[in-house]
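Complex shown without one protein chain; remaining protein chains in place.
After this line comes chain A, so read on.
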Amino acid sequence: MKDLLLRLRRSEDTARPPHAYLGALGGVALLILSIVFILGGYELGVGSPRRLGTGAFPVITGFILAVLSLVVIASDLRDTSDAERPDWISFAAIGAALAIFALTVGRIGLVPGAFLTVITASVPDPSLPIVGKIILGALVSLACWALFIGLIGLPFAPFGGL
């Protein structure tokens, strides 16, 4: 597992496209978002100058954003610097940890939910052995029980569904 992570990390380090593509990709994403808001805003109704409709503000901001996104795309395409180094393993692991919390906290309770979240979140760090991950998970989940349920009284079930 540790070797696999290290190998994956090394392969990520070598794959570095120029920033021009990544930057333009961000601009394109914003352009698409602005088009969604402009079209959605028109569908909601822009109203009149006197009585601005529900969709007026999304349309106004959408248009401004669309123009700005085009300028961003144009300027980023001329950027010759190296792209940032992405860390897709941490990206996936942290996303998975949040997803696991969302999926488990209402079904099996805060303590096991927090435990699994810690284990998943700690995957990208190969320096912590599996036993360490389990101990950390146990400590954090028990501390959550004591603090959030025992002391503050948040409406969580420690074990089992809500």
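Here is the rule we go by: a contact is a pair of C-beta atoms (placed from the backbone, for glycine too) under 8 Å apart; a residue touches a chain by one contact, two chains touch by 3 or more; residues count from 1.
Operating definition for what follows: contacts and distances are computed from a predicted model.
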| item | value |
| --- | --- |
| Among "Anti-sigma factor RsiW", "Inner membrane protein YgaZ", "Tripartite tricarboxylate transporter permease" or "Nitric oxide reductase NorQ protein", the UniProt name of the subunit that does not appear here | "Tripartite tricarboxylate transporter permease" |
| Option from A:L33, A:L77 or A:I108 whose C-beta touches the chain left out | A:L33 |
| Chain A residues touching the omitted chain (full complex) | 9, 19, 22-23, 25-27, 29-30, 33-34, 36-37, 40, 44, 48-58, 61-62, 64-65, 68-69, 71-72, 75, 83-84, 86-87, 90-91, 94-95, 97-99, 101-103, 105-106, 110, 114, 117-119, 121-122, 124-128, 132, 136-137, 140-141, 144, 147-148, 152-156 |
